[in-house]
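Here's a structure for you.
A single protein chain has been omitted; all remaining protein chains appear in their positions.
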Amino acid sequence: MKILPLKSKFEAIAVRGTPAPVVGAEAGAPVPLVNETPHATKGIDLDVTVSAERVVEAVKILDEANWMLEAITGVDWLAERQFEVVYDFTHVDSGERVTVRVRISRDKPELPTISHIYGGANWHERETHDFFGIIFLGHPQLIPLLLPEDARFHPLRKDFTA
Amino acid sequence: MTNTVVWSLIYLLAFLLAGLVIGLGAMVMAWLLAPKRTRTVYQKTLRSIECGVAPIGHAWIRYGVVYYLYALIFVAFSVDVLFLFPVALVYNETPGWLDFGEVLLFVGILALVIVYAWKKGVFSWKSKLKSPQA
Amino acid sequence: MEKQVEVPPGLIHFAMLDDVLNMARANSLWPMTFGLACCAIEMMATGASRFDMARFGCEVFRPSPRQSDLMIVSGTISRKMAPAVVTLYDQMPEPKWVLAMGNCAISGGPFKFPGQYGIVEGVDKLIPVDVYVPGCPPRPEALIEGILTLEEKLRGKRCFPTVEAR
Partner (left out) sequence: MSIDAQSVLNETFVLNLGPQHPATHGVLRIKLTMDGEYIVDAEPVIGYGHRMHEKMGENRSYAKFLPNTGRIDYVAALFNGHGYVGAVERLAGITVPERAEYIRVITSELNRVASHLLWLGAFLVDLGGFTPLLYCFDDREQILDLLESVTGARLTFCYYRFGGVCNDIDDDFVAGTRSFITRLRSRMPMYDAFVTKNIIFRKRVEGIGLISAETCRKYGATGPVIRGSGVSYDVRKVEPYSVYLKFNFDIPSFTECDCMARYKVRIEEMVQSMRIIEQALDSLPAGPIMAEKVPRTLKLAKGDCYYNVESARGSFGVRVVSDGSENAYRLKLRSPCFSNMSLFRECSAGMLLPDALALLGSFDLVIPDIDR
C-alpha cells in the first residue's frame, strides 16, 4: 500500500495553504480534497483535487516517491465555465493509481508546467494545449503537436464548431 | 599496316561505336517515347526528395571530412582494379607461379592504403559531439 | 486542377507502339511504399508470401517517388499530411497512376462525420485517382483485384481470369 504515506503528505499541503475554494467542491472544504476510492469501481486508489498553485508541489511529492506519469487529460466543463486537468500516476511495483485533479477557470486557462519534473509531460501538455487551449506556463515548446503547425483552433472544446 | 592490325583496329572501332550507340541510343529512345509532360498539382516535380516535406537549409555546408576520405579510398582501389584488367588478358601465357606472385605483390602494395587509413582513424567515424568531451 | 487522368503522350506515338508500351508498363508496376494507416498492414500482407502481389508484376516496393510509377494511397490522409501526399505525387515521373486503397482514401471512411476538423475526405480531392479499392481495410485479394483492374485499364483487355460471383 504505497499510497498511505502520500495521503498524509497531501493532507499536509492542505493544512499549510489557505483553503482557496475549489469551484465545484463543497464550499469551505480544505484544499486538497483527498479521498480514497475503491480500485474495482473507479480504477483509481487516491483521488486528489489540488488548486492550480499546488500542482507542482503535488507532482513533486509523487516524483520523490517514484511514481510514473501515465497521462494528462483535459476536460471542458462548459456549464461551470471551467477546465479540469487530470494527472494520472501509477507505481510500477504496486500498480496503484493516484489522480491529481486541477480546476482552472475557462476564461484564463493557465497552469504551471510540470515538464521539468516529468519529461513525458512535455508532449501530454502540448496535446492538452492543442485540444483545449490551456496555456502551461514555462513549457519549453508550446506549439501544436497533433494539429497542423498553423492550427489556432481547439477542437475538443465543447463550443468548437468545425 | 598489316592485315591483322587493320582488323584489330576495326574491332576496336566497332566496340567503341557499339558503346556509343547503346549509351546515346537509350537516351534518344527515352526522349522519343517517354511522355512529354508530367502531371503535377503543386508544380514541385523538380524539388529534391525529402520524404514529402520541404528540405530545410541548403546542402552547401562544411560537413565532416570523413566522407571525402572514404571517397579517396574508393578511388584508390578502383584504379587498382583498373590495372588488373590487362593482367587478366595475359595471365596464362607463362606457366608456373610467376604471374600469381606478381599480381599478389601488386595488390599487396596497394593494400597498404587500408593499413595507413586505419592508423589515421578514417574508419572510426569521428564525431564532433564526441571529440569536445573526450 | 484539371481532371486529366490519362498519361500524356510521348513525342512519337502510334497504335502498335502504344500497345507494346502499355503491356510493358502493366506488367511491371512498381508501387511506392506509402503506408498511412491500417491499410498499410494489409498492403504489407499482400506483398508478403501468402497473397504475393509479385505474381502480377508488383514485385518491387520502391521507397522513393522517383523510382516508382504506382502510388497506393493506403490509409487516412490527414490535413497535416495532404501537402506531403501532393508533393510526392508531383515528384513521381510519368507514367504514374494512383490507386486509392480503403474507404479513408476514397471518401474519408469512418472518420468522416459532420464537424470533423482533421482529415481530407478522399484523396481524389488532391490528386487524380485511377482505381478505387473499397474496404476498411480491403482484403489482400481486393487489393490484387484493384491492381488487375489497373492493368486492364492499361492493356485494354484483362488477361487474368475474373472471380465469378458464385
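Note that the chains take the letters A, B and C in the order they are written out, and that residue 1 is the start of every chain.
To be clear about the criterion, contacts are C-beta pairs under 8 Å (C-beta built on N, C-alpha and C of every residue); 3 or more make two chains touch, one makes a residue touch a chain.
Just so we're clear, the structure is a prediction, and the values are computed from it rather than from any experiment.
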Chains in view touching the one left out: A, B, C
Among C:V7, C:L21 or C:L36, the residue in touch with the chain that has been omitted: C:L36
Listed residues C:V7, C:M53 or C:I119, member touching the removed chain: C:I119
Residues belonging to subunit B that touch the chain removed from view: 50-53, 55-57, 59, 61-67, 120-122, 125-132
Residues in subunit C touching the chain absent from view: 32-38, 40-42, 44-45, 48-50, 63, 75-76, 78, 80-81, 84, 88, 110-111, 113, 115-119, 136-137, 139
Subunit A, residues in touch with the chain not shown (by the definition above): 39-44, 66, 68-71, 73, 75-76, 86, 88, 90, 92-95, 97, 99, 118-120, 122-123, 131, 144-148, 155-156
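As a convention for this text, only the chains that are shown with their structure count from here on.
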Rounded Å distance, subunit A centre to subunit C centre (Cα mean): 46
Centroid distance [mean C-alpha coordinates] between subunit C and subunit B, Å: 36
Whole-Å gap between the CA centroids of subunit A and subunit B: 61
Residue numbers on subunit C that touch subunit A, as the complex places them: 79-80, 114-118
Subunit B - residues contacting subunit C, complex: 31-45, 47, 49, 51-53
Residue ranges of subunit C in contact with subunit B within the complex: 1, 4, 7-13, 17, 21, 64-66, 83-91, 93-96, 126-128
